[in-house]
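Handing you this structure, nothing more for now.
Of the protein chains in this complex, all but one are displayed in their positions.
To keep things simple, chains are lettered A and B as they appear, and every chain counts its residues starting from 1.
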Amino acid sequence: MRRNPGLWYALPLIVAMLLFFAAPMVIVVWYSLMPPRSFALTTDIGLQNYRSAFADGYGRPLMWSLLGAALTTLITAVLAWPTAKILHRHTGRWASLVTALIALPIFISESVRLFGLSVFLMPGGGILAGTLNALFDVQIGTILNTRLAALVGMIYIHFPFMLFPLLLGVAMIPADRIEAARDLGASSWAVLREVELPLAAPGLLVGGLLTFVLCLGANAEAAILGGRAVTVITATIEQRFNYAQDWPMGAALTVLVIVVTAALVFPAVRRIDLNRMLRR
Amino acid sequence: MALPPPALTLTGLTKRFGSKTAVDDISLDIRDGEFFTIVGPSGSGKSSLVRLLAGLDTPTTGRLHLRGTDITEVPANRRPTAMVFQSLALFDHRSVGQNIEFAMKMKGVPQAERRARALDLLRLVRLPEDYYPRPVTQCSGGERQRVALARALGSDPEILFFDEPLSAIDYRLRKTLEVELKELHQRTGKTFIYITHSLEEAMVMSDRIAIMRTGRFEQIGTPDEIYRRPNSRFVASFMGEVNILEISRTKGTPHFADLDLPAPQAPGAFAVLRPEALSPGAGEGPSFDALVTQKLMLGSRTQFHLRAGNTALIAEVAAGPRSALEVGQTARFGFDPADIAWVDS
Partner (left out) sequence: MNRDRILSQMASRNPLRTPMQHSVSRRKFMQGLAAGAAAAGLPRAAAAQSRPLSLLTWDAYADPRLLALWKEQTGGDIRYEIHISDPSSVNRLRAGETAVWDFINVNNPWARGEMWPAGLIRELPRDRFEPLYAQMKPKFAAPYPWAMSEDGNHLLGVVQRYETFDFVVNSDVISPQLAKDEGWDLFNNPDFSGRYGILAYEDWNVMDICMGAGVHPFKVKTDEEVARFEETAKRWIQNAKLITTDFVQLNLAILNGEIDLYFTGGTYTTAAARLEGVENLYAITPNSGPADGKGGINWIEINSAVNNPDPLDAALDFLEFITTPDAAEIVARGNGNFQPVAQMANPELMSRFSTEELAAIQWDEFDERIANAVEFDIVPDYDRLYDIYSAAMRARG
């Protein structure tokens, strides 16, 4: 021990990680190998839950979750990029106010915000429909209780998680590199592709990962705005644990989601140079 | 026979930022193939001016013509010009080769052709070919300068702009690069427009020099003209150590106010006298007694800091018997009025 003080100092963290990270994971994996609808951890292990996971239509909710996460990540990135550029250009002035306004909702319960959006989108007396009707005599329907509404909710909720890492990423693009590229004949599109995106890539990657992983675990958007027009994997897992009282199956689905997430996330994480992000 | 149009014509070029005027109504012709240097202290507007020329900013008023074609509204990426930035602005996420090929890639030049040309450019800026795949982050300061230069040349521009690219380089390397740049200019025959705060740097390389001050050109001329005939104390002082003597006309005949010497023919308000024009011993011209307060050996020359009355002066003498004076001695110093450059302000 004495020869390796680093290990000694890291010990509390290692113990904490084992206790709060590794141990629950082991329990979840163990449960996933138990017979369906049992509550005890025994040595009677088997793969029947995983077989069910592939046989009983669980692929569909997983597919929806992945698709929703991918679409949300893509769309929030497309929306957050110009926002980040504008905020970065105007640093200090009204930008800090706008940034605060975008950040503020994070401190409000997600359900409350989604209910707010639900009231906004409601037909008839909803805020949007009612206002359009009262002011312009325009009658509109609603996207509430559709897949589109769930996606809109996901974008609305996760936008800040994309924006703030991206702000950091955009701040990593020195202005003179953009000018140099333009001076050398690059169109706006080429500047974006050749200079801005590569230089902001760490921020984009962090924002993308955050958004994607959070969206994979998202449930409330499909429940509150989507009217369950889609069933996401999180809702399915929750069903298994709660009303089905089938912990092993819930655990097996959880493990599958973790595996899929890890397969997507780890290659991306390896490309992030945190040092470079923090130095600037 | 009509003269070919100038490479670049500036007409009443003005750039204002709010209430501040960075570039103030500048008109100028820059000849094809000229090495034109704009010298000025920081804040003089020289960087703002070159950004207008490169198309990175648009002028508030005024026009800009390239070989007779109005390019005032043409954005930087569509101008046949290229800039070497003060920061170099290299693409650190790309290799040396990719940096140099950037402009060619933007033009859609095929890969093989790009590579061949990039290797040519590496040779031109005296970098080994095996630097081609190297990340630019692994290059030294001087190598990065050369990559930046090659990258700018890679767009085969009609005009190259340089925005103080050597300001952060140590003295010896800077001297080397200055010479190389001048050779490069001669070899390529392109028009170079160079920005610097160092008149010394400008003198080495330029065909013509413009001295810039608060948004305007104080003086434009060849290095020799600027050196011998500065038209203001500002320009004169830019050349480093120089004696500036005020002419007083209160006692009837003009005289050098501080030295109490008559100045029979005084066409200006100030006399600018270079240190080497002031020498020990009384000649045919005016002379005065001065106390040596400092003696500095500059290799082949010796510099004396003098005091005559309340005036501090500097004289430079070639090493030899005339430089035998020591600190504390008082001696007579004189100059030839023909060596004086007269300025009014």
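Convention: contacts are C-beta pairs under 8 Å (C-beta built on N, C-alpha and C of every residue); 3 or more make two chains touch, one makes a residue touch a chain.
Quick caveat: nothing in here was measured; it's all calculated off a predicted structure.
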Original post:
Considering the complete complex, which visible chains touch the unshown chain?
Top reply: A
**OP:** Could you tell me which of A:128, A:213 or A:229 touches the chain that is not displayed?
**Re:** A:229
**OP:** Go through chain A and note every residue touching the omitted chain.
**Re:** 37, 39, 56-58, 60-61, 64, 109-112, 115, 118-119, 122-126, 142, 144-145, 147, 219-220, 223-224, 227-231, 235-236, 238-247
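The criterion applied here is as follows: only the chains that are shown with their structure count from here on.
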Original post:
Which residues of chain A touch chain B in their complex?
Top reply: 174, 176-177, 179-187, 190, 194-195, 198-199
Subject >> Residues of chain B touching chain A in the complex >> reply: 54-56, 75-78, 81-83, 85, 87, 89-91, 93, 102-103, 105-107, 151-152, 154-155
